[in-house]
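Excluded from the complex is one protein chain; the other protein chains are retained at their positions.
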Amino acid sequence: MKKILSLFLAAAVGCPLLAGCNAETADEAEEEEASSQTLTVSDPEYYSKFKGKGISINVYNWGEYISTGAEEGTLDVNGEFEKLTGIKVNYTNFATNEELYAKLKGGAASYDVIIPSDYMISKMIKEGMIQPLDLGNIPNFKYIMENFRNQDYDPENAYSVPYTWGTVGIIYDTTMVDIPEEEIDWDLLWNEDYADQILMFDNPRDAFAIAEIMLGYSLNTEDPEELQQAAYKLLSQKKIVQGYVMDEIFDKMGAGDALIAPYYAGDALTIMDENEDLNFVVPKSGTNLFVDAMCIPTAARQKEAAEMYINFMCEPDIAYSNIDYICYSTPHQGAYDMLDEEVRESHISYPSQDFIGANTEVFVNLSDEANLKMQELWTDMKSAEDENTNKWIAPIFLIFSFLLMAFVLIRRHIKTKKDLF
Amino acid sequence: MKKLGKLYLVLVLLFLYVPIFVLIVFSFNETKSRSVFSGFTLEWYKRLFHNRIIISSLINTILIAVAASIISTVLGTLAAIGINSMKKVPKAVVMNVTNMPIINPEIVTGVSLMLLFVFFAARMNLEFGFVTLLIAHITFDVPYVILNVMPKFKQMNPHLYEAAQDLGCGPFKAFRKVVLPEIMPGVISGFLMSFTYSLDDFVVSYFTSGSTSQTLPITIYSMTRRKVSPEINALSTLIFIAVVIVLIVKNVIESRAAKKSGLS
Partner (left out) sequence: MKIKLKFFSAPYLVWMIVFIVIPLLMIAFFAFTTEDGGFTLKYISDVGQYANIFVRSIWLSLIATAICLVIAYPVAFILSRMEKHKQGTMLMIVMLPMWMNFLLRTYAWMTLLGNNGIINNLLGMIGLGPYKLINTSAAVVLGMVYNYLPFMILPLYSVMEKIDKSLFEAAEDLGCSGVQTLFRVIVPLSMPGITSGITMVFVPAISTFIISRMLGGGSNLLIGDLIEMQFLGNAYNPHLGAAISFVLMVIILVIMTVMNQFDPDDQVLI
């Protein structure tokens, strides 16, 4: 809820689609703030368990993925949790699932609550990096919608509590891209008319997914040949890509520095709040449906406090504040019921079951070999030179270093001679 | 010719300062736009002071910089005294190793310390955070202290310390009364140097900070990677002003001291 901001951007109250996200007035925002002071939770007794014990938990979440209270009229969720429970929250951010994995696997940090996506959850379960939850400590799990429980990535729902879900689509500037909305598909990202105006995902899984859809492969293909083809597809796009980014998209699209970018639906809605020229389309040829869920790493130091935090995040009021702020879709029945009619009927945030069934695919964890192959292809693709620079850069460098070495040797030779006499 | 030189200097200064002034100007911008100035506001400063993460990482940064620079000054001064009285070969070896963190790219220092801490973390229940940051900062600070203190010994009579001891001073008294005053200027500049390096370090901290202690540069980095708010411009402005004030104060003190010593 960036209400105050959208007031600055006087025009930002246009699109009815975004009603829940931006059409509130300052008065309402104040009301909201007032209500936040009398935040009600289901069981205050439960939350006071660790009061005065000086405990702290480390929460590792995606950037822009919680209501922070940094903007007026929004709820400071972590602050409220600290007030309520006396547990200090060390809150830090990551930008991609792979970054989260690296940080956790490398052992350079210990976390108590993390929020990975579906495929990463199953990978982490497989590698024993996250531990089963005690749902008895998370009574608010009851609010999670039936169809978001026991998903493929965590079949018995032993390890994770869903936080948000959404689809991937294309966000673009309607004033500069003159293609009717119905005709927009992934090939827009390969359209040379918009060279240097296109941004692309800076993580292998999401980027490969787009290429795989266009090539008609499964998003979970492990066939090395198909992965190779997808990498070629991405390489052919590279020369018209302005940059590979993640959350920098907020800034670049919001400021009009780029015209076209693929991104997650929820963040796209947030960006559209700031720049009314933007529109978001979920391509009909198919897309990825993702679920991000809260988990507790095996190495967590404060498991019970972490479960308390997860439970707190599932309090209807809190879940609503978060979802209202970040604009993602919620698997939380209580929060869903609180949303405005318009948001619930938005085909961006809550596409129909038919659409989900026919056009979306969920990531599953790939085999280690496929993961490695994808990572290699990804680094190769990103480090590939433009063809025209490749030819002369290496020879010039070689000649330069040769000359330098020759010079050094000759100098040394002369010097030793001089010293001799 | 002289005019040409001045013009050139002005151009270089423009190159150095224009980006910073642009940042400062846009910290007062009413909208979030970074290229069109639409009106004056102090809103972003207000928000900056309400931003918990920034305030807490600022406190963290200062704590670590103070602690790291004090510890490394003590450690480095003692080390310099010792190294100075070493024989030629061990001295050369120690000095070459000491130079390592300075010559090595920061990223290699950061990564190497991270590997070490991970090794300890797995075995000794060490948590990444304040402690690892502090160790890392001391490690890259100490060489600067040593390099600042060492040259002072060249100007000092090597037998003074022993003479003092022969005259009945205890070793610590001899050190305090004889050695310390001689090397003090080096110690102070070493301290200041390591303090500023600590304050400003990003790369090494990035690899060793873990999940609990974020320093200001790390917070700034994560700010630039997300939805950027002009709060970051406000922060730049404040940092710039702080730097200007510190440098002016330093210069005034120095020139006063110079005048004094010139008089006496």
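Each chain carries a letter (A and B) given by its place in the written order, and its residues are counted from 1.
By our rule, a contact is a pair of C-beta atoms (placed from the backbone, for glycine too) under 8 Å apart; a residue touches a chain by one contact, two chains touch by 3 or more.
The model shown is predicted, which means the values in this text are computed figures rather than measured ones.
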Taking the whole complex into account, name the chains on display that the unshown chain touches.
A, B
Residue among B:V36, B:M124 or B:L167 that touches the chain left out of view
B:V36
Among A:A102, A:L215 or A:A358, choose the residue that contacts the chain missing from this document, as touch is defined above.
A:A102
Contact with the hidden chain, among A:Y65, A:Y309, A:Y350 or A:W378, goes to A:W378
Quickly run down the residues of chain A that touch the omitted chain.
96, 98-99, 101-103, 105-106, 108, 196-197, 202-204, 238, 241-245, 252, 255-258, 375, 378-380, 382-385, 390, 393-394, 396-397, 400, 404-405, 408, 411-412
Residue positions on chain B contacting the omitted chain are 5-6, 8-9, 12-13, 15-20, 22-23, 26, 34-36, 75-76, 78-86, 94, 96-101, 103-109, 111-116, 119, 135, 138-139, 142, 146, 161-162, 165, 171, 196, 200, 202-203, 206-207, 216-217, 220-221, 224, 232, 235-236, 239-240, 243-244, 247, 251, 255
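Here, only the chains that are shown with their structure count from here on.
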Rounded to the nearest Å, the gap between Cα centres of chain A and chain B is 35
Touching residues (chain side chain B, partner chain A) in the complex:
30-35, 47, 50-53, 114, 117-118, 121-122, 127-128, 207-212, 214, 222, 225-229
Quick check on the complex: what are the chain A residues that touch chain B?
5, 8-9, 56, 58, 60, 63-64, 70-71, 76, 79, 90-93, 95, 106-111, 246-248, 250-251, 254-255, 270, 274, 301
